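Shown below is the structure under consideration.
Up next is chain A:
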Amino acid sequence: MNVSLILIILFVGALVTFLSGDKLASKVALFFGLAAAGCSIVLLNHFNLGENISFISQWITKPNVSFALKADGLSLAMVLLTTILTAIITFSSFGNVYKNAKSFYALILFMSFAMVGTFLASDGLLYYIFWELSLIPIYFITLVWGNGDVEERRKAVVKFFIYTLAGSLFMLVAFVYLYQKAGSFLIEDLYKINLSATEQLWIFLAFFLAYAIKIPLIPFHTWQANVYQKAPTVGTMLLSGIMLKMGLYSIIRWQLPLAPAAAHEYKYIFIAIGLAGVIYGSIVALRQRDLKKLLAYSSLAHVGLIAAGTYTLTLDGLRGAVLQMIAHGFVVVGLFYVAEIIFRRYETRVIAEMGGIRTQTPRFTSMFLILVMASISLPATFNFVGEFTVLYSLSQINIWFAVLGGTTIILGAYYMLRMFQHAMLGETNSKVFADVTINEGITLVVIIAVLLFFGMFPKPILDLITPSLEEILNQINRIN
Partner candidate 1 sequence: MNNILNQIGIENYIFLSVILFSIGVFGVLYRRNAIIVFMSIEIMLNAVNLLFVAFSTYHQDAEGQVFVFFSMAVAAAEVAVGLAILVSIFRNLGSITIDNLKNLKG
Partner candidate 2 sequence: MNTNLALLLLLAPFLGFLINVFFGKSLGKTVSGIIGTLAVSVSFAVTLYFFSQISASKQAIQIQLFDWIQISNFKVDFGFLLDQLSVLWLLFVTGIGSLIHLYSIRYMHDDEKVHSFFAYLNLFVFFMITLVIGSNLLVMFIGWEGVGLCSYLLIGFWYKNQDFNDAAKKAFIMNRIGDLGLLVGIFIVGMLFNTLDFTALKTIFLTGGIEDKVTMISVAAFALFIGACGKSAQIPLYTWLPDAMAGPTPVSALIHAATMVTAGIFMITRMNFLFDITPDVQAIIAVVGAVTALFAATIGLVQNDIKKVLAYSTVSQLGLMFLALGLGAYEVAVFHVITHAFFKACLFLGSGSVIHALGGEQDMRNMGGLKKAMPITFVTMLIASLAISGVPLFSGFFSKDEILLVAFHHNIPLWVIGSVASIMTAFYMFRLMFLTFFKEFRGTVEQKHHLHESPSLITIPLIVLAIFATVGGLISLPGNSWLNEYLTPILPKLANAEHHLGNTEYMLMAIAVIGGIVGIGLAYAKYIKQNSVPSTDAAITGFSKVLYNKYYIDEIYDAIIVKPINVLSVFFRDKVETSLSALVFGFGKVTNEISYQGKKLQTGSIGLYLFAFVIGLCAIVSYLFLAQ
Partner candidate 3 sequence: MIHIPDFANATAVQIIFCILAFITLLTAFLTIYSRNPIHSAIYLVICFFSIAGHYLLLNAQFLAIVHIIVYSGAIMILFLFTIMLMNLNEQKEVHKPRITRLGAIVSFCLICLVLIAIFINSKPIVGEYTATGEDYQSIKVLGKILLNEYMVPFEFASILLLVAMIGAVLLSKKEKIEK
């Protein structure tokens, strides 16, 4: 059993979907999405049995680049997240009709392919290639199938594309520099080089820029709300559910272990940036008129907290960050899907134009409320486990960090409940709101089930990620 199988499935899936024609495309895509999810679960099983499922082969001799895929617990957790969410996202789009559907679904699978590659790659250049590859599908998905005025959409998307690309270039420069030192792009070799403090600082900053734009952290977030708003919901889900996790994952996998001294020296600044994002994002979210924009800013707040967790450089911080990444991935996909469900019926994303939906669809309202509660991390949901761990790690650094990060508990409740109140409650809306269809119901129920199950039994995930995080932590704490 080999980990590259999953990449092959997704890539072939994208091709087959493209060739299958507009009518079949969605079903074919779902089939391959499920196959990939199944494959990742099988891989997980093999991994747990102690098999080596990594894959390495020389790709380019000069420069020395390998096609190296390493599957440790962390990568596998992220791959699982990606493949399962891809299947869910594909399934969630079933109610919509897309022009040129074959390209649309092929792009979704291709994006999934690139993201899985990013999570698995253990060779710097390969990782970089996958990292950039994932930009291309989302660019087209947003540009071609997005909403709103075409010109404005193009503006937003091009800004996003160039912005993230420009950020990633710094990462490439850092990789090239490291390659000069190590003579190889393999992560194990990169770990071995000894860098001076100044070099580490620059490497650290270069990586940070790439990740801060991708995640995004303030003040690099300006592309986010617009793109989330303009993208089709599937694109928004891919972006917020998985793609921004790439940045957070990369902090743990690449940035921190490659420049450990700088990480230790400057961690307070970066924790502060993350926490500033928490507060800023929450406050901006308070007065958003557009549902998707509100969710975008709430996402900004949550990832700020996750990033702060990673920069604590403690096992709790990393572990909480990974848990929260997975939880946030599910919950944010669910919430954007809720926005989509409302949009399908009311053709609006402006919160003020909704309201009074609860009477018409109690079931939908309950599911929405559960998602809202998960997003503000009520205990017994998965998000609480992650957020608690992250906040605990922050409190180990400084109790005030925990208090500042904890404001998300209060402000998050404020803006989410405000949104919920104006979107769902109030006098019965005069416009008819059809009850959720079976497809929509299944999607939401699956997401909610995941959130609630892992809220009570996070142990499997903890057991999966802890050993690899400890390994990474050893690298971060290695003495130079």
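The rule we apply is simple: a contact is a pair of C-beta atoms (placed from the backbone, for glycine too) under 8 Å apart; a residue touches a chain by one contact, two chains touch by 3 or more; residues count from 1.
The candidate set was assembled so that all candidates are chains of the complex that A comes from, given by their letters.
All values reported here derive from a predicted model rather than from experimental measurement.
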{"item": "Selected neighbour of chain A [touch, this complex] from 1, 2 or 3", "value": "2"}
{"item": "Complex interface listing, chain A residues touching candidate 2", "value": "159, 162-163, 219, 221-223, 225, 280, 283-288, 314-316, 319, 356, 358-359, 362, 366, 373, 378-380, 385, 388-389, 391-392, 395-396, 399, 402-403, 406-407, 409-410, 413-414, 417-418, 421, 425-428, 456-459, 462, 466"}
